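One protein chain is absent from this view; the other protein chains keep their places.
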Amino acid sequence: MRITLQDFTKRFDGASVIDRLNLTIADGEMLALLGPSGCGKTTTLLSISGIHRIDGGAILFDEHDVAALPAQKRNVGVVFQNYALYPHMTAFENIAFPLQVRGVGSAETTRRVKDIARLTHIEPYLTRRPGQLSGGQQQRVALARALVRQPDVLLLDEPLANLDTKLRLEMRSEIRRIQRETGITAILVTHDQVEAMSMCDRIAIMDKGAILQTAAPAEMYRAPASRFVAGFLGSPPIVFVDGVAGGDGTLACDGGLTLPLPSRLKGLAAGRKISLGVRPEHFGTSGDARLSGTIGLVEPQGRETLFDVRLRGDVVLRSVQPARDDLRGGETVSWPLDVENLLAFDAATGAAL
Amino acid sequence: MAETTAALRALRPDTASRPAGGTRALEEPEATPRRRTSRLGLLMLAPTLLLLGVFFLVPAVLTGIFAFTTMSSATGISGGAYVFTANRLDALAGSGVPPETITELRTERAVVDAAGLAAAAKAGVDERFLADIKATLLGQSFAGPRDFKRALQALPNHPRRIFELKQAMEPFSHAILNTRFATRDQAAAAIRSVAPDIEPAVLDRLLSASYTGWVWTSENFVRLLTQPQTLRLCLNTVFYVAVTLGFSVAISLFLALATFYLPRRTATAFSALWLLPKITPVVLYAILWKWFTWEGGFLPILAGHLGLPAFNYMKGSVPTAWTIVIMVNGFVGASIGMILLTSALRAIPVQQLWASEVDGASRWQQVRRIILPQLKWPILFFTIYQAMSLMSSYEQIWLTTDGGPGNTTDVWALEAFRVALFDYTGNLRYGLGAAMALILVAVGLIVSLLLLRLFNFSDLVEQPRIET
Partner (left out) sequence: MRSRNFSSWPVVLILVAISLPILVMYAWLVIDSFTDTPPGALLPDEVTLSHWRFLIDPSVTGNVWASTLYTLIFVASVAAVVVSLSATAGYALSRLNLPCRRFFLAGIMVMHAFPAVTLIIGAFLVLQFAGLYNSLAGVIAIKAGMILPLGVWIMKGFYDTVPWEIEMAGVQDGASRFTVWRRLVLPQVWPGIIALSILSGIETWGEYVLPRVLAPTTDFPVLSVFLNEVKVPDSVNYNFNLFKSVGLFYTLPILVLFVFFQNRLMTIFGAGTKG
C-alpha cells in the first residue's frame, strides 16, 4: 500500500511541531525516518498510526484519507521501542490478541499465529511470557503481533534501540528479511544512521519537524543536500573545515592553511564563505593533493585504524585506513586527499554547493 | 510504593514557573488542542463524582448552610409547624402584644357552623341530637366551653353521659392553644378569627414566636465569639496540636533514622511494632490505654508497688490526663510519620551515603548534613498534614479522657461533635455544631490547598498521550 502525507501538520498545546510535511512511501518500500531525538519523527509515526490526531493535511493510504479515523480503524501494525508486549499474556496470547479483538475464530487464530510464528522464528517460545523471553525474542514476538493481522503498513519505532550490539546486527537483517517476505510497506523510525542505511530502501532525514532530504542511502551519503545531512550520515563522522573561497579553486582556512576545492567548484566567487566536508575515507588513502600534519590520537578499531591528524592552523582532519600499527601519536605524516570527493556547503545556509 | 516516593520527590515548592509551550505558540494563538472528550472516561468517572458529590461535597455545603440556622433536635431538621403553647404565650406577655389578644388566644371557643356539624356527624354523634343543635344553635358562638355545654344540655335530645356530651362538643371547638398549624397562613387565619383587628407587626411577632422549626440566624457565630468557653477551647486545641505534633515528629524521626541504620532484623522488628498504633482499631487502642493508666490498671499498680502516687492517671489529674492524651495521639502520629519518613529515607540514593563515608563523615555528620536536608520537605508535609488531622480529630480523646477531668482536655473538634451529635442532655444543637465544624472545614480547606501548592501539582498531571 502506498502511504502519502500531504501538508501534514501537528501541534502540541498550540505549538507547531510539524508544519506542512509532505512524504510518499511507495508500496512495498521500507523507508527510514532518520533524525536526532526531538525532530518529530516519532510524532509523525504516531500520527500515521492514529494515536495522535493531526492538526492539518491528509494521510492517504493509497487514495483513501484516514486522517479522521481512530487508530482502531486504521490497519496499521506498530512495533514499539520497548516492544509493549502484554506482560500478563503468553507470546501466543500476545500475537492472538489483535485477532481475538476482531472476532476471528479460534481455529483460524491458531492457524494464523502459527504461520506468523514460523515466519518470525518464535515457534518454540509461544507458551512463554514476555518476562521469560530474551530481548531479541521479545522483538520477534512484537513483530509477529504487528504483522499477524496483515496490516497495510508496518511502523517500527526505534526497534533495535533496546538490544545489545550483537543482537542488533542479527535483528537488522531479520526485520529486513521479514519485510521483504511479506512485501509490506514499512516505516522505520530511528536516530541511528547505520540502521537506516543498512535496512531501508530510502531514507527521509528529518530535523526540527521538517524533512531535509529523501533519497536512497548510497545517494544520500554521496550527495547530501545539506551540511546537517552530511554530518548526520557516516561513522566516524565527516569533518568540516570552514574557510573562504580564494577564487582560484582553493579554500583559505582560518589558520593560514590552504585546501584545494573539487574541480566542479572552480568557478566559485572569491570571498565566499564555505564549509568543506572531509570524510575520513577521503583522507590518507588516495588522491591528488597531499597534506602534511602531525598525528594526534590513534584509535585502533580492529579492521580499521582511525587517526586524528593536526594540520596547519590547528585544523584537525580524521582519517580511516585499513588496520596498521606502524604510526604513533606525534609522528609527522604527509597523506593524500581525495579532492574530487570532498563536499562543500554554504557556510551560512548549510546548503550543498 | 512508587507513588509515595514520587509524591515525596515532588514535594518541592513551586518555584520556577514553566515556560509556556514554546515561542511558536505566540504566532498561532488560534491553535486549539483538538482533543475528543472520551465518553468512556465520563462514564468511568461518573459514579465517583456522584458518590463524592452526595456524600462528600453536599455534607460540606450543608455544614456551611446549617451553621447559619438554629437547627437542633428540638426544632427538627425538616421545617416545623406553628403552635401556641401556654409557656410561649406567657413569655409573650409584656413584649408589646396586647394582653387581651393573649387572653383571646388562650380562650377556647365554640362555633356552631356547617363544617362543625358535618364533622360531628362523621364522629358518630347521635343524629337526633345533631338535628336539635342545627335547629336551635346554628350560627351561634360561645365564649367558653362552659357556656356551650350549658346550651347543649338545654337541648331535648342531649346525651346523658358527660363523656358523650364532650365528644359531641369537640367538633365545634375552635381552640388555638396547643393546636398545630402546618402553615403560616393557617396560623395567621386562626389568629385573625379571634382578633380581627390585630396589627400586622403584632401578628408577625406572634407567628414567629409560635414557630417550632429552625430559622436562619447568625447567632451561632455571635455566641462562639462571646462565650468565654471558646477561648479555653482554642487554647486547649492549640496546646494539644502543638505538643502532640512535636512529640510525633521527634519520635517518628528518631524511629525512621534508627531503623534505617540498625541491622535489618532489629529494624524490621521495631518498625513492625510501631505499625501497631496505626493499624489497631481505635476502640481497642483506647481500651488498651485505659487499662494501662486506669486505676487498677498496669501503671497505677506498678506505681503502687514502687511507692509512687497511684490513681486513675487518665482522669485523676490534669497533668496526667494531658500527658496521656498527648501520648495516645502522639503514638499514632509517630506511627504515620515513621512510615512516611522511612519511605523518604529509602528514596535517598545510597551512593550519597557511601560517598560521605568515604569522605570520612561520622554517622552524626551524615545525618545532619546529608539526610536531614533531604528530609526537609517530607517532614514539612507530615507536619502540616498531621497538624490538620490532629486539629480535626477527636476519636481518641473522646474514647479516653472524654475531655476530662472536667473539661480540661476538651478540644474544639470534640466539642463541635458533642454539641451537634452527642450531647448528654439530649438536645443536639446541629446549628451551633455546624458553625463550630465550619471553622474546622475552612481551616482544613485552606491547608489542603496549601498542600496542593507544595506538591507541585503540575508535575503530577500529564496530558493523555492517546488522542483519539
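Think of it as A and B in the order they're written, each chain with its own count starting at 1.
Here is the rule we go by: a residue touches a chain if its C-beta (ideal position, glycine included) is under 8 Å from a C-beta of that chain, and two chains touch if they have at least 3 such contacts.
It should be emphasised that the depicted structure is a prediction, and the values quoted were computed from it without experimental measurement.
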item	value
Selected from A:51, A:220, A:253 or A:291 as touching the chain missing from the view	A:51
Residue of B:263, B:307, B:373 or B:426 in touch with the missing chain, whole complex considered	B:263
Residue among B:123, B:154 or B:301 that touches the chain left out of view	B:301
Contact residue for the chain not shown (choose from B:129, B:142 or B:381)	B:381
Missing-chain contacts mapped onto chain B	1-4, 6-8, 35-38, 40-42, 44-45, 47-49, 51-52, 54-56, 58-63, 66, 77-78, 251, 254-255, 258, 261-264, 266, 268, 270-284, 287-292, 294, 296-298, 301-302, 304-305, 327, 331, 336, 339-340, 342-343, 350, 353-354, 357, 362-363, 381-382, 385, 388-389, 391-395, 398-399, 413, 416-417, 420-422, 430, 433-434, 437, 440-441, 444-445, 447-449, 451-452, 455, 457, 460-462, 464-468
Footprint left on chain A by the chain that the document does not show	46, 49-51, 70-72, 76-78, 80-88, 97-98, 101-102, 145-146, 149
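In this section, only the chains that are shown with their structure count from here on.
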item	value
Distance from chain B to chain A - Cα centre to Cα centre, in angstrom	66
Of chain A, residues touching chain B in the complex	11-16, 50-53, 55, 70-71
Chain A partner contacts - residues on chain B that touch it in the complex	21-22, 24-25, 28-29, 31-36, 463, 465-468
